[in-house]
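Notes follow once the structure below has been shown.
Just one protein chain is left out here, and the rest sit where they should.
Up next, chain A:
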Amino acid sequence: MPRLLVLLLLALSALGAYAQDFSEADNSQASAVDAFDEFEVDTDASGASAAFTEVSVPMQHSFDGKKWEEAATLTAQKQREGISGVRVSRLRVRRNAGNAQSSKAFQALVDNDAMYRVRVPSGVLGEVKEGASADDYVVAFVKARCLAHAGMSEHVTLHMDSVGRVVALAYRTPSGQCAPDLAPLKQDTWSFARATANVQYARVAPGLKGMHVAPDRPDSETSTTLGPDGQPVAKKPKTFFQRNWMFIMPAMFIIMNIINPPPQQQQGGGQRKAAAGGAAKKSS
């Protein structure tokens, strides 16, 4: 019976681990165990009942870093949290259908070992900004060769601040690996296979407790004792022994050891003496 119970518990815990949201299991940081961890804001504590709002934001890509075209749509659920906080979850990437032209351009990138860039508008997620310039986007890149070797699987991470503004974009292959010695692949059509995405928030550092009144600095150098007349008392000059005891003591120790060597083991000494006397007698 206990064995069964243990098995049941094991199975439950495994299920729990499996059910974890991918957004929390980014392999670059989820395992980060730090001192701030335990103080992290509990995301479920407030606003759990608030309504979710569906937002979508276009993701653009570029093969040369100059011309940008729409390549995918990022969708997410936005939720208010606290007074000013916004939490975004369930980020998904929906790729637009590729065409022959983009396949050709991608093959050129692979051949030249060049960069494949993507960008999304920075600022509040889902809010369309009129007349956005190139400065209003956050840009990320991956080597096209690596993407090709990862079977066109991609992973998008949006770094957001607490009020729901996109700060940075990370774009990589799911494993993140990209060996430099892989040979470039050749393929007629390149289409994106599987896309995963997550949202990352900055951790909030725990505040200090606030016993912030610093302990008094004892100014040892300047401390002077005042005499009865209120004038500082002059320190008494040190005697010769006070100044040089560290030289005198070892010297005394050595001298004492030489004058009066530590008493030897009485018995052993006697035996040795006797033996020596015996030997002398024998030799004579």
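Basically, a residue touches a chain if its C-beta (ideal position, glycine included) is under 8 Å from a C-beta of that chain, and two chains touch if they have at least 3 such contacts; residues count from 1.
Everything that follows uses one rule, which is that contacts and distances are computed from a predicted model.
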Chain not displayed: protein name in its UniProt record ("UDP-N-acetylglucosamine transferase subunit ALG13", "DNA replication complex GINS protein PSF1", "Nop14-like protein" or "ER membrane protein complex subunit 1"): "ER membrane protein complex subunit 1"
Hidden partner chain, touching residue among A:Val57, A:Ala72, A:Val86 or A:Met152: A:Val86
Touching residues on chain A - with respect to the absent chain: 27-36, 53, 55, 65, 78, 80, 83-84, 86, 115, 117, 119, 122-124, 126-127, 135-143, 146, 159, 161-168, 170, 172, 175-178, 180, 200-212, 214-215, 217-218, 243-246, 249-263
